[in-house]
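Missing here: one protein chain of the complex. Every other protein chain is in place.
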Amino acid sequence: MTDKLKSTLWPLSIGVLTLLIWQLGGFHALLDLKPFQLPVPTGIASTLAQNLTKALRDCGITVSGAIVGMIIGSSIGFLIAVVATVFPKWGYGGLTVVSAFNAIPIVALSPIMNRWFSTGMGQKIGVVTVVTMAAMAINAYRGLTDLKPFSLDLMKSYAANRRTVFFRLRLPNCLPSVFTALKINITSSMIAAIVSEYFATSTSGLGFGIKDNLRKAEMAMGWSYITIAALAGIVLYLIISMVERRAVKWHASQRIK
Amino acid sequence: MKKYLSLLLCMALFLSLALAGCGSNGDTAASGSSTAGSSASTSGSSESTASTAAPDKITLQLKWLPQSQFMGYYVAQEKGYYKEQGIDIEILPGGSDIIPEQQVYNGVADIGVTWVSSLMKYQGQGWDLVETAQIFQKSALLLVSKTKAGIKTPADLKGKKVGSWFGGNEYELYAMIESAGLNRDKDLKLVQQDYTMDQLINDEIEAASAMTYNEYGLLLESGIPEAELSKLDMNEHNVAMLEDCLFVNSEWLAKNEDVFVRFLKASIKGWEEACKDPEAAGNIVFNVDKSVSLEHQVYMAKEVAKLVVPEGFDAAKIGYIDNKAIQQTADYALKYGLLTKAADISKCVNSKYWEQAAAK
């Protein structure tokens, strides 16, 4: 319990300290900024409070697009990793191909997806799917192939066939890597969804709010959208790490105290 | 243990710094320019240099990509008009993540190009910026649709899906929509356009925002004949707001009055020349960056010339600030929700430097 308390108290107190410095103008002095360039936390909070319902609705749209896209993208990525493991000679090329996708910037991807999907949501999911594939494929592949020494020999000595090796050894072994990929993907899917909304055929979503307001010098409003995005990102991350803690209790990364 | 760690940290830091160092050097060599930082520091010094001494470094931030929309500056640069005035100019391209008002306020750039309404918004929020010359005398914004959609008057927009770029570019549309007695939230659907015209071509939206000099030309170049397009012109419907203007940071201006007047002189000369021969101006811009076709740059140059020197406008007055038009821009900006309180025109605009520059 005390550990748990500590683990929330530390980040929280640092956060409060940061906000305090920010509020009292520490960052503005340090970075030579004026409050109308970077609003102070109370300014952001009061603006956010006034526009909370709209901001939350926009957040819902962005988050749902990000999650759906991430699920599709991660599944495709995982499949690619499986194929690359089962058919190492021919399948490995798939990993190279997805990483090539990773080099296409969202700014170029968004207008292309606008052509493929006429709705903002479809475009968002399309962009997030492409962006999240590579991280999952590469991490899952490592998990599926980077086995403990001798474990493969042990399985062989039991005369286990490839199927058993895959389901009993490789699949459990890749779980931690899958979670690492999910943690990377949750942040990249949020930011991809946000940036795709800069160009989407709609006027909803966090990305539209951020772009529209920052360009129009509504800094407090723009930053309250950024705040919401950050909070959503943290919540999604916490959910994933909670699932992770349950799913891979046996793994070393969860046992170190 | 601590010693080890700090050693590791130092090494990593050193490595990254060294890498960053060579990286930026390499970049400078490759792009052959990039003096934003140094120009910001030199511009701080207030002495006015005669053209015989070392030239003054001036950085101009464009609102958008290098294209004939900004041909006057490129012509002045190409023909050496800035050099004649003892100015070493650097023209920074804009982009979707670049906000000229912020660049100028930050000191990354000395002078910026932006839309008047957008500038007023920043001024209203406390940014100490001032407009010093009005390059475009007319609004270039159109609402374009295919004739089959039957949009002939603003009232026909009822029930349609209409595109805008937002981010401050939507207020002329609001004015047009509401002047036709429509409610912009209920009577039609406003959606965001990406910066291509594909949504209109693909019939995803029924009417799209387009600038006379850019997007409208792209539509024609995409193979849609002019007869199949209908357009609503902001000027004709009396909802025009002013667009491209020059602005500076007041603090910077106070220290650099002389340099700025020289900059204006050279720029006006460049614009004059460009408007006289748009074809040549389009060629000059095309040589800056060849990603956009020459045909389109020339088309744009011709259209932009009509905005800078409209029919009946004296070409010697390029850059003139028409207070009546500025007031209309401010009024619409207030009425349709961009501004929360009325703008004080006398504080937003300062014609003094333009008058000095245009006097010759």
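Note that the chains are named A and B in the order they appear, and that numbering of residues resets to 1 at the start of each chain.
Here is the rule we use: a residue touches a chain if its C-beta (ideal position, glycine included) is under 8 Å from a C-beta of that chain, and two chains touch if they have at least 3 such contacts.
We adopt the following convention: contacts and distances are computed from a predicted model.
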In UniProt, the chain not displayed here, chosen among "Sigma-70 family RNA polymerase sigma factor", "Transcriptional regulator", "ABC transporter ATP-binding protein" or "Bicarbonate transport system permease protein CmpB", goes by "Bicarbonate transport system permease protein CmpB"
Note: the excluded chain touches shown chains A, B
Contact with the hidden chain, among A:Gln23, A:Asn51 or A:Asn102, goes to A:Asn102
Where chain A meets the chain that is not shown, the residues are 6-7, 10-11, 14-15, 31-33, 37-38, 85-90, 92-93, 96-97, 99-108, 111-112, 115-116, 134-135, 138-139, 142, 145-146, 152, 155-156, 162, 165, 176-177, 179-180, 183-184, 187-188, 190-191, 194-195, 198, 207, 210-211, 214, 222-223, 226, 229-230, 232-234, 237, 251-253, 255-256
Omitted-chain footprint on chain B covers residues 1, 4-5, 8-9, 12, 15-16, 19-20, 22-24, 26-28, 30-34, 36-37, 40, 61, 65-67, 92-99, 102-103, 106-108, 195-198, 201-202, 218, 221-222, 289-293, 296
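As a working rule, only the chains that are shown with their structure count from here on.
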Chain-centre distance (mean CA atoms) for chain A and chain B, in whole Å, is 35
Per the touch rule above, chain A residues touching chain B in the complex are 34, 36-37, 107, 110-111, 114-115, 118, 198-203, 208, 211-212, 214-217, 219
The chain B residues in contact with chain A across the complex are 96, 99, 101-102, 105, 118, 121-122, 125-127, 163, 166-168, 190-196, 198-199, 202, 204-205, 338
